[in-house]
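One chain of protein is taken out of this complex; the other chains stay put.
Presenting chain A:
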Amino acid sequence: MNSVQLLVGSILSMAAVSVLLVAVVATSRIGRLVLDASRQAAAAPYRGLLLTVAAGDDDSGAAAAQVSAVSDRAWSPVRDAAVALLSKVRGEAAVHLVRLLDERRELDKARAALRSRSAVRRARNAHLLGLAGRDQDVDVLIPLLADRSSEVRMVAARSLGLVGADRAAGALIGALAPVRRRPGIPTAVAAEALLGLGVRALPAIREALTTGEIDQRVVAAMVAADGAYSGVLPQLRDRLVNDQELDVRMFAARAVGAAGSRDDMAVLATHTADGQPAELRRTAVAALGELGDPSAGTVLVQLLADPDIRLAQLAAEALARLGHTGLDLLSVVALAGGRSGRIAAVALSMARLRDGAELYSGVGS
């Protein structure tokens, strides 16, 4: 074959492929439109009934019975709509939708699909079981925290958080550790799931703070900070002072600020000192504002002159949260001028804008 024949052959091939690609575009669109129309038509009679069920207005159970009795052909789009609704509703409405899915054996199928070879299928069905929120599914979801697919492990963790069973807490914290060279679940995912469990996770959090590995201590402190759990304050104070890991100390500082008492002012103030890591100092300053103890005012005023401008600004914001004592101190510094004065004045202005000038009628400038 000479070069011209080769080129002609190439062109003909390209032309054929181009025509084929255009045909694929057209046929895929036609196929999709036909399928969508067919699914919509099949589901249309049941859409209103499904909304009645989801809205909790189906006192007699008639709507649920009708939806549950749909033909197998119509069920697929109805099921998809029900699952989509389930991710948006809570309480009684969710209970009705779960009952509907259970009657069509969707949840049994989901449990069986957790053994699928496809990671996407396992994840998808773990997600459905999480949305269903049934306590009995916790025992099939927990083993998925050690699944070979990171995606499945993550979805299982989220689902356990949605179900909210206390016996999942230890497993979630345990799943942070790598297994057979597979990384553990991400800290934020575990923490979010544990927050879904509420105070029922407290024993596991306490244990993690005391004996856990780094990621486990980080997550325990994260959850304690966001949940303001006073039940683990002794452990948090200990982590703040003694932990080797900066992230743990930072979250512990936040948690102490959120859940602590006046007794914690001194230890937080210690961590604002020059020489501590910058991020820890900033966190401790914000925690002092969160704690709201007026006796922190003196420390915070000194920090308004800190070379770290962000730290100084956080100190000003923390002062604004200490009530009249903090606002008075800010006013004094603002009047003195200079960089500290500017920072104080901005914090005062923001506090006035945020909470209304009338609250500060007797305060400073």
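In the analysis below, a residue touches a chain if its C-beta (ideal position, glycine included) is under 8 Å from a C-beta of that chain, and two chains touch if they have at least 3 such contacts; residues count from 1.
Following the convention adopted for this analysis, contacts and distances are computed from a predicted model.
This figure omits one chain of the complex; the name its UniProt record holds, of "ANTAR domain-containing protein", "NADH-quinone oxidoreductase, chain G", "Sorbitol dehydrogenase" or "Glycosyltransferase", is "Glycosyltransferase". Across A:96, A:158, A:249 or A:271, the single residue that touches the chain missing here is A:158.
Note that of A:222, A:269 or A:284, the residue touching the chain absent from this view is A:222. Contact with the chain that does not appear here is found for just one residue of A:18, A:40 or A:298, A:18. Take chain A: the residues that touch the chain left off the picture are 4, 7-8, 10-11, 14-15, 17-18, 21-22, 24-25, 28-29, 32, 83, 87-88, 120, 123-124, 126-128, 151, 154-155, 158, 162, 186-189, 191-192, 195, 222, 226, 308-310, 313, 339, 342-343, 345-346, 349-350, 352-355.
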